[in-house]
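Quick one: the structure is below, questions incoming.
With one protein chain removed, the remaining protein chains of the complex are shown where they sit.
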Amino acid sequence: MIISLETLEALVLAAMAVTCLSPVILIILLIKDWLKEELW
Amino acid sequence: MDYNPISITTALVILVVFGAVWIFFGWWLGRKNKSLDDFMLAGRNVGLAFAGATAMATWITSNTTLVAPQLTYELGVWGMVGYSLAALGLILFAPMAKRIKELMPEGYTCGDFIRVRYGKTAWIAFLVVSFCYAMGWLVSLGMAGGVLLNTLSGLSYHLGMTVILAICVGYTLLGGLRAVIATDYVQTIIIIVGVLIIGFVCYQTVGLEKVYDYNKEHHPELLNLLFPAAMMFLFNNIFFGLGEIFHSNVWWSRALAFRPGIGRKAYFMSGFLWLPIPIVAGFIALSAPVLGLYPDSSDMVGPMVAANLLGDIGAIFVFIVVFSALASSLDSLLAATSDLVTRDIYNGLINKKADKKTLHRISKLVILGLGFVTWLLCLPKITTLGALLNFTGAFVASTIWPIVLGLYQRRMSGDFVTAALVLGTVSGLIGYHTIGFYVAALFSCIVSFVICMIGLLVKNDNFDWQRLKSMEKTQ
Partner (left out) sequence: MVPVFLLLLTLSGGVAGSLCNGQQCSLHLQLKDGKDEVITAGHFNLEWPTEKETHASKQQALEGDSGGESSAIKEALLDNDQHYATRLKISSESTFSNVSHSIKIHNTQRAISLTGFSDGVYYARLFDANDQAVSNSVELTVNHHSMFNVWLVFISGATLFLILIGYMMANVFRHKEEA
């Protein structure tokens, strides 16, 4: 049973999309924490 | 391969620049450290951004950046997906992190918990398991650093390994957990951006369709959803990951360091954000055959593809990404293991009356000592250390049920936990030797589960949770 090209493509693209999001989320959180002075 | 994509000078420049920046960062953050709580647990008040990033960065080790492509190359699509499921460890630990912070607001290590909750015998068994694992991981990280530098630049293994260890020991010593967490944040961003760029270039230039068609014809098992070895590997890998996270002080000390209410969110977030990274890092390995790249040994497939696609720049990228991944785990492990040695061995066994000032001094000495021992163990460059790490699966998977039940069931008693840890580990090791590495963690977890269940049925410990709040010492 071989994985279909569409499934593989969807898997890889979804993974890349979420990975793109993570630095954005982390930077927004850092700025939020920093503004509220809640870093540490 | 005999060619080195980056020159020794470039490698040294990168090392010196990163080393200097991180050590300065460590010193700068360390100035604020006044107490033992500051040094060991970053003041117990870490916010969400740092908390999430440090959990992610620590879980992205050389394993993610080198082994995810390796497993994809060996076990195909299931290897890639199975590896990414290690994120379950972070996700399932999230609610436990909250519970840990509530149960023992004054605690320092996971050893503290096991000692108070299960008594001295279980505590000793647990410490043995924990140390075998921590040393295996530390040494494999140190070695990976040396091997990577050697492969990419031709710099001698010993020099590379020594420099990387020295940098990590340096900033952990100067800044404590605060430095570890802050550098982790920067390292996470570097790793993610680097992995994304390599993945994206691979997707753009090679093309998924071409990769798919080529593998379907020449390496069909890689795309097979019923690939036998890969299916056996799947759950074993999940239990290995769960065991690693549930028992290790790396994760417990973070749960205790985060501000109340943050731990749960931070672990959930980092788990979900970590999940796709092995897929992006692993996918590039699938394109190796179509590019005509067959590595000498499968763990170098990731760097090989990256260097081929991006040229020298790609090699520098890989170097920086893997170096960051290594450092972010090495520093965490140094800090967490030193806490365990200081609190559980020094304060628990050698000098029970030590005050916090003495402990602060001792914990710094322990970081130095651990760095030195790791360096010594890395010197002979035993090539089977990757195998040693897999070997530790038998140890850590036996801790899953004792930890979970210990946090939520008053009934669970120490005698059965000791038996579960010992017999679980033994059966895991038997499985490792008789069947293969891909069943070690599974066997260990199954046996430990059965013993814990028997324990719950026949004995009621009726544990008083208040004892954890007051963090009583051993009798």
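We call the chains A and B, going by the order they appear; numbering starts again at 1 in every chain.
Note that a contact is a pair of C-beta atoms (placed from the backbone, for glycine too) under 8 Å apart; a residue touches a chain by one contact, two chains touch by 3 or more.
Predicted model, so just to flag it, every value in this text is computed and none were measured.
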item: Touched by the hidden chain, restricted to displayed chains; value: B
item: Among B:V404, B:I430 or B:M471, the residue in touch with the chain that has been omitted; value: B:V404
item: Selected from B:L15, B:V81 or B:M96 as touching the chain missing from the view; value: B:M96
item: Absent-chain contact - pick from B:A229, B:V290, B:I313 or B:L365; value: B:A229
item: Touching residue (missing chain; options B:Y157, B:F416, B:F449 or B:F463); value: B:F449
item: In chain B, positions touching the absent partner; value: 1-2, 73-76, 92, 95-96, 99, 215, 218-222, 226-232, 234-236, 238-239, 242, 289, 292, 294-298, 301, 400-401, 404, 407-409, 438-439, 442, 445-446, 449
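Assume only the chains that are shown with their structure count from here on.
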item: Inter-chain centre distance, chain A versus chain B - centres from mean C-alpha coordinates, in Å; value: 20
item: Chain A-facing residues of chain B, complex; value: 42-43, 45-50, 52-53, 56, 77, 81, 84, 178, 185, 188-189, 192-193, 195-196, 199-200, 203, 208-209, 212, 216, 220, 223-226, 259, 269, 272-273, 275-277, 279-280, 283
item: Complex contacts: residues of chain A adjacent to chain B; value: 1-3, 5, 8-9, 11-12, 14-16, 18-23, 25-27, 29-30, 32-34, 38-40
